[in-house]
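Here the complex is missing a single protein chain, while all its other protein chains stay put.
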Amino acid sequence: MSSSSKFLEPDYLPRKHDGWQARWFNIIFHHEQGPSKTFDLALIVAILLSVTVVILDSEPGLHASYASLFYVIEWGFTLLFTAEYAMRMYLVRQPLRYAKSFFGIIDLLSILPTYLSLLFVGSQYLLIVRVLRVLRVFRILKLVEYSSEAGILIGSLLRSRRKIMVFIYAVLTVVLIFGAVMFLIEGPDAGFTSIPIGMYWAIVTMATVGYGDIVPVTPIGRFLTSILVLIGYSIIAVPTGIYTAELASTLRPKRRSVRCVECGLIDHEADSWHCRRCGRGLPE
Amino acid sequence: MSSSSKFLEPDYLPRKHDGWQARWFNIIFHHEQGPSKTFDLALIVAILLSVTVVILDSEPGLHASYASLFYVIEWGFTLLFTAEYAMRMYLVRQPLRYAKSFFGIIDLLSILPTYLSLLFVGSQYLLIVRVLRVLRVFRILKLVEYSSEAGILIGSLLRSRRKIMVFIYAVLTVVLIFGAVMFLIEGPDAGFTSIPIGMYWAIVTMATVGYGDIVPVTPIGRFLTSILVLIGYSIIAVPTGIYTAELASTLRPKRRSVRCVECGLIDHEADSWHCRRCGRGLPE
Amino acid sequence: MSSSSKFLEPDYLPRKHDGWQARWFNIIFHHEQGPSKTFDLALIVAILLSVTVVILDSEPGLHASYASLFYVIEWGFTLLFTAEYAMRMYLVRQPLRYAKSFFGIIDLLSILPTYLSLLFVGSQYLLIVRVLRVLRVFRILKLVEYSSEAGILIGSLLRSRRKIMVFIYAVLTVVLIFGAVMFLIEGPDAGFTSIPIGMYWAIVTMATVGYGDIVPVTPIGRFLTSILVLIGYSIIAVPTGIYTAELASTLRPKRRSVRCVECGLIDHEADSWHCRRCGRGLPE
Partner (left out) sequence: MSSSSKFLEPDYLPRKHDGWQARWFNIIFHHEQGPSKTFDLALIVAILLSVTVVILDSEPGLHASYASLFYVIEWGFTLLFTAEYAMRMYLVRQPLRYAKSFFGIIDLLSILPTYLSLLFVGSQYLLIVRVLRVLRVFRILKLVEYSSEAGILIGSLLRSRRKIMVFIYAVLTVVLIFGAVMFLIEGPDAGFTSIPIGMYWAIVTMATVGYGDIVPVTPIGRFLTSILVLIGYSIIAVPTGIYTAELASTLRPKRRSVRCVECGLIDHEADSWHCRRCGRGLPE
């Protein structure tokens, strides 16, 4: 499995190597064998159900009639997930390492909101975070493939993160300048009531979203808008180019560059033992 | 023809190898010779006409005056296509294999709606699926090129489907979270009457469609919108990157597949003289 | 110059090889030397001016005051371009070949509207076509580079035209189906008054334009819209992938695949005389 998907879930060691702890550790932390697979399935079903409940609860009509029911179910799931979280913390040898891992944080975030909702009203909607837990779903169907696919995608994103940051920064600069200029040109009458609003408009325009809630009305404003649109339309190429180039080089078959002592061919495939041209064995 | 375009239409065997069945099998299932080419042409014209009728019939003005005429024409085409479908089922040696093939399903779907319309009003509009049958059109003009082009495109899509799925899942997760958060922040006044509506808004925004029927009005809401827009604007690179890399590797010069008599390795680079694993010379 | 830019303007032969015809042929059809360069410059200035006049004339305010002036100028340019067109037809040895060339058609189109405007009012706005003539501008600044750049872009587009067509057809199919389904689901109240309108909406949505003049209002309609948006958002990768892969292979340095009799290296650069590994001369 690629390092990137390892980053999603490191290999954990059980606290104990025998007894029920070991057995449960396998069930909860492994995904291949029967029982642990069943556990994963049940977990994902529970997650999807709890997310569905949150969504349904937000429908005014349904909330009116079933609010209390949803409330009970919600607490049920929360206690369930709390128990699971506690189990994981107890069964793994390095609880902190788990707690700080990607899934560890998600697991915690997915139970906190309900408890917070006792203090702050409305925060239970944040339970929606739970959907992130469904990332575990990829484990079930064709574990390796999917995880490695995700690994490749995330890996390429991580490797190109600096280029993307440079790009985002450039975009924000353009947004700031155009937001300020349009605020000067169009003014409050057209809805550009301040530079932040102008920046909001510039982002929405440059990314070609174009709500139309704020639009230029003056000729010069429309001209500048056209410029901004063309800029956005042209540089949308940049992140795509960055990512595609990165991904392509990732997918390209790895090469092994060792010089063949016979014919001097340097560029070999990673799994070559012999030179593909002269057949001479390659130095390790 | 590439395997992907084979997937579109497998090679069928005639039920009988002589007599009118064989002749008609060639006419209907082959596309090269004169008569079968004429048949394809007639078929496509019929398909386009029937689709046009459905479209025209939907125009209130035209429907008012020609409803009954359209109705008759529609039934004519349906009976025609039904006859064709029956013929195909009868003439081919493996009717089930045809029925389950891509075109087999399309052919069936394209006649069902009319019959359904006897039971459910309005369903005749579903006849629009008939347009799918026009996929057959590619056969006529420059068969091989077009089919193989389509084959390459579809093949690349199929090979990258898992990555795309991972991507879609990630998008939906972001959509769910932003939809819920915006529902909390903006509330019903801005049109965010529920989480599903919020999700609809998030998808429309993230994909840079931006209808403008629902827009944020609060400063914090507009700030989050900007974030979402930038996310969507940046990760639009991902599917493009996936697909482009896949397609590029498809178009990359082929490998030389010759079996090494020593170790049996088959997959070699185009310019290999010796097996890269065992060093044995490769047969020309 | 690449064949694609040749396609833009073939090499012409003069009708006569001496006398004023030859001289003027060089001035009009060539672009390197002083006088012909001046001619091109003057031509482009005239084109830009005439286009500007058309644009200004469309401004209600300006039209009110200067209509007659614009009218005169317009006729002046038209007579000028007509004379140029006649000259070209007269000076070139193969008038028909010129008339059917890309620029030949443009040149004709750019003078017709004025004459048509004597018959049909309003058609003079079609003079806007003249802007196409400015394609000649690339000749002036750094002729070779720009023409070849354009040649590369156009060449890649031409080579990938079949794939693009396959893609457009697929898009239109999806558009037709969604247009019909939305017409059934949303109906006239939401603005979906007919299938064609639905198709217009589907195109505007799928291409992420999203005017917002027609939007779904029913939950199921919004759900389908989300699907359509995600489809459009995902397959926007396809044309990009097609084009990028095509362009990349075009820009990749050409290779010469000849087997070195000494070391057997096959993959050489196009301009190699000797094997880069063993130094042995390569067979022609």
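The letters A, B and C name the chains in turn, as written, and every chain counts its residues from 1.
The working rule: a residue touches a chain if its C-beta (ideal position, glycine included) is under 8 Å from a C-beta of that chain, and two chains touch if they have at least 3 such contacts.
Please read all numbers here as calculations on a predicted model, not as lab measurements.
K.L.:
In the full complex, which of B:208, B:226 or B:272 touches the chain missing from this view?
P.N.:
In the complete complex, the chain left out is touched by residue B:208.
K.L.:
Decide which residue listed in C:162, C:222 or C:268 touches the omitted chain of the complex.
P.N.:
C:268
K.L.:
Which residue among C:75, C:103 or C:200 touches the omitted chain?
P.N.:
Residue touching the chain left out of view: C:200.
K.L.:
So that we can see where the missing chain sits, which residues of chain B does it touch?
P.N.:
Listed in rising order, the touching residues are 208-212, 240, 244.
K.L.:
Footprint of the hidden chain on chain A, which residues?
P.N.:
Interface residues of chain A facing the absent chain: 162-163, 166-167, 169, 172-173, 176-177, 179-181, 183-184, 188, 193-196, 205, 208-212, 215, 219, 222-223, 225-226, 229-230, 232-234, 236-238, 240-242, 244-245, 248-249, 257, 264-267.
K.L.:
What residue numbers in chain C mark contact with the hidden partner chain?
P.N.:
These residues touch the chain not displayed: 51, 54-55, 58-60, 122, 125-126, 128-129, 131-132, 134-135, 138, 142, 145-146, 149-150, 152-153, 156-157, 164, 167-168, 171, 196-197, 199-200, 203-204, 206-213, 236, 239-244, 246-248, 250-252, 268-269, 271-281.
Note that in this section only the chains that are shown with their structure count from here on.
K.L.:
Of the other chains, whose C-alpha centre is the longest way from the centre of chain C?
P.N.:
A
K.L.:
Is it true that over half of the residue numbers where chain B touches chain C are used by both copies, so same, or is it different?
P.N.:
Homomeric contact, different residues on each side for the most part.
K.L.:
Averaging over Cα atoms per chain, report the distance between chain A and chain C in Å.
P.N.:
That gives a centre separation of 40 Å.
K.L.:
So what's the Cα centroid distance for chain B and chain C, whole Å?
P.N.:
Roughly 29 Å separates the two chain centres.
K.L.:
What are the residues of chain B that contact at least two other chains?
P.N.:
Expected reply: 167, 196, 208-212, 236, 240-242, 244, 246, 248, 271, 273.
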